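Here the complex is missing one protein chain, while the rest keep their positions.
In this document, chain identifiers A and B correspond to the written order of the chains, with residue numbering beginning at 1 in each.
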Amino acid sequence: MEAEPQAIQAPLLRISALTKRFGGFTALDNVSVDIRPGERFGLIGPNGSGKTTLINCISGAFRTEPGTVTFRDEDITRLQPHMRTRRGIARSFQIPRPFRSMTVAENLMVGLDFAADTSVIVSEAQRREAMMSILTRMGLASKANVSANQLSQVELRKMELARAMATHPKLLISDEAMAGLSSSEVDEVLDLLMSLAGQDITIIMIEHIMQAVMRFSDRVMCLEAGRIIAIGTPDEVMANQRVQEAYLGT
Amino acid sequence: MFSFELLRDAVLIGVLLGCFYAAVSLGLSIAFGLLDVPHVAHPAFLVLAAYVVYFLNEHYGVDPLLAGLLITPLFFLFGLVAYRLYYETFEKRGSDAGVRGIAFFFGIAFIIEVLIILQFGVDQRSVTADYVGKAWRIGEMRIPFRLVVAFVVAVALTVLLTLYLSRTFMGRAIRAVAQDQEALRLMGANPIRIKQWAFGIATAVLGIAGALLIIVAPVEPTLDRAYIGRTFCVVVMAGLGSMSGTLVAAIILGVAETIVLTLFGASWAPAISFAMLLGVLAVRPQGLFGRRS
Partner (left out) sequence: MKRTGIYFWTGAALFLGAALLMTQVIGNQYPFFAGYVILQFIVLAVAWSILGGYAGYVNFGTAAFFGIGVYTSVFLFKATGAPLPVQIAAAAAIGALMGFALGLLTLRMQGIFFSIATIAATIIIETAITNWRYVGGAAGIQLQRPAVTAPFDNYVEMLFFVQAMLVVLAVAISRYIQRSWMGRGLQALKDDELAAECTGVPTLRLKLMACVISGALMCAAGAPGAMYLQYADPSSAFNLNYSVSTLAMSLIGGTAHWAGPVIGAIVLGTTQQLLTVTISSEVNVLVLGVMLVLFVVAAPEGIIGLVRKVRRKRNEGEG
């Protein structure tokens, strides 16, 4: 399909030979993968297979020992999380982590205050405008002045994505943004992510809901026990025998 | 000026002193180390116990150690009530428990200080017993009896608590609750009841520790402030919640204090425990052998 032009393009994110250990436990074992610009990348694997650890290594919450992370041709392995956010890596959390003492609008303003695209957004008025436009796009405009504490589960998920969007990301990592949602809500969030993808935004989606990942992704990677066991188009990965074994149990 | 003999004496006294520090820190090792309660009022409870012992000794002539033993049930109950209060107002409400908890316990500590002052005045108090004030002579050396008493009681306490936590059902439950509260709940045990019991034990131990405190040296109402540094230093250095670690860490502190005392004089002594504490925290922000990463 689009494989030819992408092969020429430099990767947006390159993970090479990444290993992460916790004491004696190896959570990630020599993982290497390239994410292409504009890609919708699905990340699957059973519980404890290292998906969230990988995300934490990309966003900077964990330091990695061996291995490097390169983002837009820059080695970011040693950068703190906020530096990575400012370079264009944003994420949501598996268990939502809103700023609970703030309203939805204020949650977004944090991102706009500290990581907005300063070539476009300069004044306070512009920041407010950007905030409202993101909220509108995420269907949260009516909740702008509601405390983050009072949001429903699906609203929290959307707000986390909106807050991530406020940092004008090049790469958006969605860590199980659909966990615990009803099927209509899953569709809602999936449509949102679909609409965000494309325009300059590359998305990595971690998900347990297989249908959603398969519908969403250009490419899927499956981790098991910290190693990549399959990578390719959704159909290829689903057909892979090791993936089936990993999911159906041994 | 500084000789081998002096160093040897300092180390010996330091070890004895360290064992005493272990005895006054064991309760905190349970309360803070195992239960995560930011119990800065622990030293104030300790001084309170010392004053109760003083009262029994002064007015009824009860032997200080016996008095310490007599008040342990009282302190056990006191601990049960204190934990219940802490739990209902902080842990149950979730977030911010640490921040408000530490302010809460500081408030309690100040209240205890003042109540002691109002009752007993600001003067130093001490107890009378056969073993207070006498000393053993070994050649040139003079080992105060009171330190030997503290040493024996401290070691016995440490052994008892270690056995309690590893051998009895309740002890094992206490260690389990520190590691995984959810798992315990699934097994049908009530983690809050277990933690309350553990806090009771931690406070009960202070009865005897308070007796040792006033046996080793005279006490004054604001003595608890110096012991914030000593007890937290020991518990953090020990690796949170380890009884034998508490003994080892306390001996390290005791020896360090006596050596500095011998070399530089008493005016530097108050800073030793705090400096060691700060050093440990700076190297390992979650404590020397932090349970969590």
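What we mean here is this: a contact is a pair of C-beta atoms (placed from the backbone, for glycine too) under 8 Å apart; a residue touches a chain by one contact, two chains touch by 3 or more.
Since we're looking at a predicted model, the values are computed, not measured.
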Note to self: Which candidate, A:Lys20, A:Arg40, A:Lys143 or A:Arg163, sits in contact with the chain we can't see?
What the structure shows: A:Arg163
Note to self: For review purposes, identify every residue of subunit A that touches the missing chain, sorted by number.
What the structure shows: 59-61, 80-83, 85-86, 90-91, 93, 97-102, 106, 109-111, 113-115, 163-164, 166-167
Notebook entry, point to check: For subunit B, which residues touch the unseen chain?
Noted result: 38, 40, 89, 93, 96, 98-104, 106-111, 113-115, 117-118, 225, 228-229, 232, 236, 267-268, 270-271, 274-275, 277-278, 281-282, 285-287
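Note that in this section only the chains that are shown with their structure count from here on.
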Margin query: I'd like to verify one number: the distance from the centre of subunit A to the centre of subunit B, where each centre is the average of its C-alpha atoms, in whole angstrom.
Written below: 48
